[in-house]
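Structure record follows, encoded as structure tokens.
Presenting chain A:
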Amino acid sequence: MKHLKIDNLHVSIGDREILRGLSLDLPTGQVHAIMGPNGSGKSTLAKVIAGHPDYTVTSGDILFDGESILVMEPDARARQGIFLAFQYPSEIPGVTIANFLRAALQARLPEGEELEATEYYAKLYEKMDLLEMPRNFTSRAVNEGFSGGEKKRCEILQMAMLQPTFALLDETDSGLDIDALKIVSHGVNSLRGPETGMLVITHYQRLLNYIVPDFVHVMINGRIVESGTKELALKLEAEGYDWATEPEAEAVGA
Partner candidate 1 sequence: MSNTQTQLDIDREKGNFRYDVDYEFDAGTGLNEKTIDYICDVKGEPDWIRQFRKDALKKFLEKPMPTHWASHDLENIIFDKIRYYLSQGGQKPKKTWDEVPEDVKRTFERLGIPEQERKFLAGVEAQFDSEAAYSNIKEAVGKQGVIFMGSTDALKERPEIFRKWFGKVIPTGDNKFSALNSAAFSGGSFIYVPPGVKVSHPLQAYFRINAENFGQFERTLIIADEGAEVTYMEGCTAPKFDTATLHSAVVELVALKGAKIQYITVQNWSNNVFNLVTKRGLAMEDAEVKWIDCNIGSRLTMKYPGVVMKGRRARGEVISIALAGDGQHQDTGAKMVHAADETTSNIVSKSISVGTGRATYRGLVNIPRHLKGCKNNTECDALLINTSSRTDTYPAITVRGTGNACQHEASVSQVSSEQIFYMQQRGLTEAQAMSLSVNGFVNDLVRQFPMEYSVELKRLIDLEMEGSVG
Partner candidate 2 sequence: MEGALVEGQWPEWFVASRQRGWADFEKLPAPAPKDEKWRFSKVKALALDSFRYPAAVADAAALVGRSTGLGESAARFVFGNNRLLAATAPAAELVKAGLVVMTLEEAASKHADLVEKHFMAHEAKLGSAKYAALHRSGPVNGVFIRVPENLEVVLPIEIFHWVEGENSAVFPHTLVVCQRQSKATVVDCFRSSDDAPAFACGVNDLVVEEGAKLNYVAVQQWSLATTAFHLNSTTVGRDAACLGMQVNLGGKFIRGESYSRMVAEGARSDMLSVNIASGEQMIDQRTFQDHAKPSATSDLLYQNALTGKGRTVFSGVIRVEPGAHKTDAYQKVRNIVLSDEAEANSMPGLEIEADDVRCTHGATTSQVDDRELFYLLARGIRPEAAQQLLVMGFFNTVLDRLPDARLRGPIESLVEARLKAALPA
């Protein structure tokens, strides 16, 4: 079992502190969900783990199986096994999905070793079938002109191909209708297993009906204020986030 451990993490963008002492332990074999209102810092957490250059870690640490990854470049983190399914995936004009994924897989091979093309395509087609994607998808430029649903499916396709140790799914449900949500969830669920840990970031409980988490954390103002099992998500759905913000308000008042 491996662990992705976030330890008292403080993160700023410019002068603004967004994460204020966040801690979390995600072992492989588990799915954790992070829920929280807009602006609570959920997406920041995902991007910081992936090493986005806009954010500065002012204190705390991110440990991949006990080793800090803070000094690692984003591509090195990815090869280590961290995968971020972006909330807003970039369009990459002129680069086909097939070429893109091949480059990503090639980067994971030892130097001098070439990716085996037949195996690669066999695997690619298998995963595309799983996500109900037509074959001609591979020759389209990455995310260019994709619908919201296609973008999210493309993210999951990449996750399936790259087989990360830890996957961070940032608002993967946003912009999806119910059919697309089912397909995407099915894809994600098929990747669950003892070798993979997942962090599912979402604003709504809806996604968690399809990707059932082992643990749910509530994030407010850059911190986790409450953790529990999947029932916590239902409570949030029923009562909103107000109850969770109250202790904070009291603390300020006191």
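The criterion applied here is as follows: a contact is a pair of C-beta atoms (placed from the backbone, for glycine too) under 8 Å apart; a residue touches a chain by one contact, two chains touch by 3 or more; residues count from 1.
As a selection rule, all candidates are chains of the complex that A comes from, given by their letters.
Small disclaimer: the values here were computed from a predicted structure and weren't measured.
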item	value
Chain touching chain A (counting every copy) in this complex, out of 1 or 2	2
For the chain A and candidate 2 complex, residues of the former touching the latter	50-53, 73-76, 78-79, 83-84, 86, 89-96, 99-100, 103-104, 106-108, 141-142, 158, 162
